[in-house]
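A single protein chain has been omitted from the complex, and every remaining protein chain is retained in its original position.
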Amino acid sequence: MYVDPEIIRLLAFLVGVIAFAALNAAYLVWLERKEAAHIQRRIGPKEVGPFGLFQPLVDGIKLMTKQLIVPAGVDPVLFKIAPILVMVPAIMSFVTIPFGETLVARNLDIGLLAIFAFASVNVLGLLLGAWGSRNKYAVISAARVVSQNVAYEIPMLVTVVTLVMITGTMNLHTIVLQQQGGFWHWNIFNLSASPLMPVAFLIFFVCMLAETNRAPFDMAEAESELVAGAFTEYSGMGFGVFFMGEYANIVIGASMATILFLGGWDCPLGLFPGVLWFLIKMYFLIFTVIWIRWTFPRTTFYGLLNLSWKILIPISFFNLILTSAMLKVF
Amino acid sequence: MIDYLREIISGTWSLFVGLGITIRYFFQPVVTVQYPYQTLPMTPRFRGHIELVKDEETGETKCIVCGMCQKACPSNCITVNGEKREGVKGKVLTEYTLDFTKCSLCGLCVESCTPKAITFSKDYNLAGVKKEAYIFDLKKRLEAKN
Amino acid sequence: MSAFAESEANETFVLNLGPQHPATHGVLRVKLTMDGEYIVEAEPVLGYIHRMHEKMGENRTWAQFLPNTGRMDYLHALAFNHGYVSVVERAAGIEVPERAEYLRVITSELNRVSSHLLWFGAFILDLGGFSPLLYAFDDREHILDLLESVTGSRLTYCYFRFGGVYNDIDDNFVAGARAFIKRLRDRMPMYHNLVTKNIILMKRLQEVGPISAEMCRKYGATGPVCRGSGINFDVRKHEPYSIYPEMDFEVPVYEQGDSMARYMVRMDEIEQSLRIVEQALDKLPEGPVMAEKVPKIIKPPKGDYYHAVETARGSFGVRVVSDGSNTPYRLKLRSPTFSNLSLYGEACRGMLLPDALALMGSLDLVIPEIDR
Partner (left out) sequence: MNCAAIKQKLSAVGAEAISETEYDRKGFALDVQVAPEQLVAAVSVLDAEGFFIEAVTGVDWLGEQAALRKEAEAKVAAEAKAKADAATAAGEEPPPAEPVAEQGELPEDALEAVYDFNHYESLCRVTIRTRMPRSKPEVPTISQIYPGANWHERETHDFFGIKFVGHPYLVPLLLPEDADFHPLLKDFRP
């Protein structure tokens, strides 16, 4: 019987991607706890396995053995579908991310668009879960998630549009290939295209934090205000899936920043490019995301709106105009 | 416009300063004590629950059953009883019970004790599942020590 | 359609903040009537840990009430101790030796620093910043160790007695206190760089939760809350007690009345308290720490007496009514946060939930002291 090797390849990648997403979600929790602990001069998890390395495993077992409580009065469909809506798009996004020269499940010509489309579903999942759980704190959280979405999507997409203008393609693989050959070729330092590229990277990074609901923009969860925000009514693995979805989204966000601005799998000195470099850059960005969380207080959602409409959007539009002008002139 | 830009730049700078501080702590050694494995010595004045003091000469308690501790206690958690015995001057202690469930560790009893017959123990690892375990018979404890 | 567009009155909803809520630091419940995320009305509901200390006082001897005082404000227990022993000393006419007064001031100022440090951490935690809490606890731990070495306890010290203090300090304590002062002074710039100057924090606190001086007066707010509204009122300066008149320190006052002003008042007070401790350690006289002629059973003459002290949260006053017996006839405990919290309902009207919580944090609530 003849089986198309392309299908086998796809299946292998699918399994790999799911495993990668789940493993990352689990071990980023460990990383987060360890990093937070050391920033606060504690040790963090240390009991289960060496350096507490089996802690995520134990946590996972604990979450899975817990009862999935569906409180009376919730919308049962929305309540159950919401965690999946957060998790699945995150995994789908991995399909088109090029980790290395050949390490990509499916190289789409509109990869960039696909990922941003998937990323927006995350908000929908949070909104539905919060709304469906019929909890006052969750409803407030739902309103915040949406207003937050309005705030960060515009500067983020404008920045990405700028980038697409420079690269002339939405194929992630091609975008990375254009940046090969040392860190001075990376988009973040592509000052001939626009002198504001480092600023554009910062804007993209800030928006990524907001997109993944990370501190200082974690208003949707805001445990000192809304108890647990959208997740207030979730228990057991329902909560666990939300949690994993959040970390999977961080991985996506960090990968996107790596691909778009930091040259993907390119080595900073132009030697030996490979998947290892991609992972180093990605995990460094994730480390930074966690580092930021344990440093800053939380903003308010009107603070984020102010930041977005008064600072990020004007700057990103300015960058867009500047870039197009420079493309036209040179 | 200049104020606007200045605020953006100074604000961003303040964020980087904050990040710099936390990352410096990240690489510094931890300051916590890993409790069950490491413990700290108790200070000499630590006020634990009370216990009877052994008289070095006789090996018995120094308590003269005056009942001052019982009176001084704000929570009525001390019960002292004694009896007259032939050939012994003063009273002999028959019962000294501390209801630790009510004790607030204020130390007024120790202060009121003229013969210095009670003192604070340095015991702080106190945990249990039964209330009865915390009604201490201090006399028995003293005898058990002998 | 009708399900959505009903009368305006139905568009508000009631949110029960607490009694178990991360931001209320204990068991305070605030009944919020909300319009979206705007607060229409806030009604604090008290009494979840009301223990009736005043009645307890009537059933105990004067000395037996001492341990209770540290259990009202567990963060600045020594000031509450101080207020109570002072009023009884005033009533019974007991003189306190000078060294004892110095020890009282040293320990209670250290305790004030520890209280402010804890508030600092908890306040930033309310605003969503985690690490400053642990840094503040690291410093606070040093104070607790120092106080433990003197008083034998880490939280409910019960260190002062009528006519003096319970234990004398030793050289280790003096050296430790000096080392701590140096340590904290070195750490303060770090706190300011990490937190005070942080743009996010500034945006969250500046011009948020304004409390006017007139409002403070009408509600009887004292302590950092009124000093953040431009009122220069500190019991230590206003009606000096103990050895505060001999100390050289300033009362930080900020005019803005917003949450940032209250934050800055407390941060500056840490430095002032360190100054007081430093001076007191320099001047510390030799001598006994307990008055010689203190009767075993205290029976103050008939009448009523008042004494106020400045705690970390404001003016704590004790009014005792004595009928000449060995138990108080009436014991009124005027706790500062009770008054400070009473203005919350008015102050947070029309505010957004996160800002209202920032305001609540800036009031520095200690629930057992409110409920007593």
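Just so it is clear, A, B and C label the chains in written order, and each chain counts residues from 1 on its own.
Operating definition for what follows: contacts are C-beta pairs under 8 Å (C-beta built on N, C-alpha and C of every residue); 3 or more make two chains touch, one makes a residue touch a chain.
The model shown is predicted, which means the values in this text are computed figures rather than measured ones.
Note that the absent chain touches C when the full complex is taken as a whole. When the full complex is taken into account, the listed residue touching the unshown chain is C:334, out of C:99, C:313 or C:334. Contact with the chain not shown here comes from a single listed residue; of C:226, C:298 or C:312, that residue is C:226. Screening C:30, C:312, C:343 or C:358 for touch with the missing chain picks out C:343.
Hidden from this view is one chain, which touches chain C at 46-47, 50, 52, 54-55, 58, 87, 90, 216-221, 226, 231-233, 238-239, 303-308, 315, 317, 319, 321, 329-330, 332, 334, 338-339, 342-343, 346, 371-372.
As a working rule, only the chains that are shown with their structure count from here on.
Of the two chain pairs examined here, A-B and A-C, it is A-C that is joined by more C-beta pairs in contact. Here C is the chain whose Cα centre lies closest to the centre of all protein Cα atoms. In terms of the distance between Cα centroids, chain A is separated most widely from B. Averaging Cα coordinates per chain places chain B and chain C 24 Å apart. Computed centre separation for the pair chain A/chain B is 50 angstrom, with centres defined by C-alpha atoms. Centroid to centroid, with C-alpha atoms defining each point, chain A and chain C lie 43 Å apart. Multi-chain contact residues of chain B (touching two or more other chains) are listed as 12, 15, 18, 21-22, 25, 31. Looking at chain C, one finds that residues 131, 135, 138, 194-195, 198, 200 touch two or more other chains. The residues of chain B lying in touch with chain C in their complex are 7, 10-12, 14-15, 17-18, 21-22, 25, 31, 43, 45-47, 72-74, 104-108, 111, 120.
Across the complex, chain B is touched by residues 60, 63-68, 71, 131, 135, 138, 145, 148-153, 156, 158, 161, 166-167, 190, 193-195, 197-200 of chain C.
By the touch criterion stated above, chain B contacts chain A in their complex at residues 8, 12, 15, 18-19, 21-23, 25-32, 34.
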